[in-house]
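Remarks on the structure that follows.
The complex appears here minus one protein chain, its other protein chains still in place.
Just so it is clear, A, B and C label the chains in written order, and each chain counts residues from 1 on its own.
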């Protein structure tokens, strides 16, 4: 009996250690992308996920590999959480032929069907509808679909139409609103009547919850409940995961619109910090934790090096077609 | 004191008698349009308002002439309630040059700016956004804007985006949802998650109410409260006025999808019947009521006769311009 | 004699593809239980059940997004946006999701969906229920735009659209629904190949959808004048079968494009431009018959004058200098 328990404990501990490793990988990835952007290797614009790692990782931890996810332009973390190869993802940001989309998509529009990442969408709200459609397929495949979107998207027509449709059709869809309290430079309260995103699900009779989006375990628990409900034919769920982005909205936005103490408080609740100390509390050794951290570090360094050495796509050689033949 | 009271009573009685007269006019109007459609004088399609008269009339009774309204393709009743001249409205349905829009708009798209009918919209949900915009002007003019729409429109992105925007900007807008329990051939419950339209306002912290849309007095009371709130800077209100259409959705749809007893029950609660007996109870004489009824009858007969005799617009003579010069 | 009604052709095409391929589904507003407001899809619900054929709320944007997401993950959705005028509402999903996926995913997958709508004027539906949205979408690489002109084409092209691995915007002209015509010769009509329903020597009249019948009737009448007109039926606006038009013009040297819509920003002007760019010196004359540059009026007198028809095509050809018997 005791053995079984401890066996389960160790199993769950390695599970969360792996999850923590994934969070660290995402953090290192975004740190690298930020540097690469400032160095001019990443072009146009980029939206960093640092600070929100527990949401994507905790949710994907509750999913099967065959389950679908859709995300936003702030989707690097989701892609890595769902299994996209870091090297292929960096290469995409750098516009290289070895990118997960051959350099055609870029930072905002990553697709990785092999890992059931249906897409990342540059249009606010687009990820919700894409997730709704994936849920329609999922309902016939015994799978689940999870749509990630921000607090700003909760004011978009996409959000309302998809909530209603998902409930009417009882689709296996989990709406994950990553509430980082800002839509670009606009604070949540200035744009969101009522200010209660989870509460918007009630009128549709869709179960919802406010979740500590910086707590890996809390996200995983809430996501597991929602995913079970979806898989069991119980229809959609809306999770409002409250979190915070460490960088500005995009590019090198210094985010002057955010009060210093607010930033301070959230930095103290850095999801990596929280996860790390929880793992130590649960009895994992400093050594094992440092080991996965160094692993992630090394993984990223290799990924960046490989991407920088990779060739750009050659417009003359590549025969792009408008339509699938 | 007693005199004052009775003076107020008679005043309010004549007010509601006039309102009843307007309801009768709308009923006669729609009866005429139905006949004219079957006779081939009204072209394309038409959506009749018979059965819902108390909603438009009761609401407009709470408005000033300068207040704005927007409606749907089922907008004949609203136009007449807001003051559109019946002759000009019939002529529009008949596509005559003397129509309120010169025959260019037809049954679905009536505009009558003189009476602050901003427009009737063939696109479900369009009336809500138009009303939102009118509310933006109204907020600077000491006026109020009322947007009419159906239960089916409550599932549209227009509805959600406009509710949120109206509350964020605290606009003097009254959302009047005419819930006649069907969107075309689809019953409310089959398309509306939760089935509670008024309830959808809560998450936005917008006050809302379910109103007996067949009771002229109930609608007037609810509308008066909402209009006062709007005029006083209290922002938007959502009224769900429950009512029923006597005809099918459009044209000569016999509405086989509606249970006989359901139709029966609603017919017994015909808003005209209810208003008539209430007026009698309040002490109005049969004579006065019959008088306004006959007046409405005569008004419609003249309107139809005049419209039938009116010329069609002449494509050669009329110099239509794409842009206002 | 066995004839096919246009609306039945639409219904049969969907039914046969639902039968053929379990991944095909069909949904829209009042298309299932009620069988569609134009009665184009009756009995599909009864036959295939609510899993394959279902009604939706009034949420055009979500409909298109749902179709896109489903298409990328294994289904082949056919859905209806009732009137073409409403095709402005789902445009974001069709343009920014469906049309882009094949290319930006680096060909990881494609988006086999079909969106059907009733289009066109002449039904006295007024300015907001009579438009043809083809030109709103023609400039979007990755989206096919198919517009049949007869019951046989409706069936063959719709079946081809449903089997196509790319997103297809499918237009059905309201005034064709009750038209009867011969059964299709081929089960599937390939998308991107224009038809030449009438051969001629002096003039090529190019059109699509409902206007093809008007062009054919006008061509018949022109025969009396001794003018031999060829009629080209484009069938699709993207891909655009420029080759067939150029070949025809290389024989007739005169080109008239007839569009039920405005000239500015229309497909007809674009076609003339593409022909001019490729075959300028084949052209002795080229012109366009389109509508006025205004919204579509409701009043019968105004709408009849507004929409190109057999008479206006005839008048246009006769009044155009340089068209003489061959």
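Just so it is clear, a contact is a pair of C-beta atoms (placed from the backbone, for glycine too) under 8 Å apart; a residue touches a chain by one contact, two chains touch by 3 or more.
None of the values given here were measured: they were computed from a predicted structure.
Every shown chain that the unseen chain touches in the whole complex is listed here: A, B, C. Note on the undisplayed chain: of the listed residues C:13, C:162 or C:271, the one touching it is C:271. Of A:70, A:179 or A:192, it is A:192 that touches the chain left out of the display.
Only one residue from B:44, B:58, B:71 or B:157 touches the chain missing from this view: B:157. Residue positions on chain B in contact with the hidden chain: 68, 70, 99-102, 104-105, 109, 111-114, 118-119, 121-123, 126, 128-138, 140-141, 145, 157-158, 161-162, 164-165, 168-169, 320-324, in rising order.
Residues of chain A that touch the chain left out of the display are 43-45, 95-96, 99, 102-109, 121-125, 152-153, 155-157, 183-186, 190-192, 257, 312-316, 318, 320-322. In the full complex, chain C touches the omitted chain through residues 85-86, 88-89, 91-92, 94-96, 99-100, 103-104, 126-128, 135-142, 237-238, 240, 257, 261-277, 280, 283, 285-288, 292-295, 297-298.
Methods note: only the chains that are shown with their structure count from here on.
The chain with its C-alpha centre at the largest distance from the centre of chain A is B.
Centroid to centroid, with C-alpha atoms defining each point, chain A and chain C lie 41 Å apart. For the pair chain A and chain B, the distance between C-alpha centroids works out to 47 Å.
Centre-to-centre separation of chain B and chain C, using mean CA positions: 37 Å.
For chain B, residues that reach two or more other chains under the stated contact definition are 155-157, 190-192. In chain C, the residues touching two or more other chains are 56-57, 59, 61-62.
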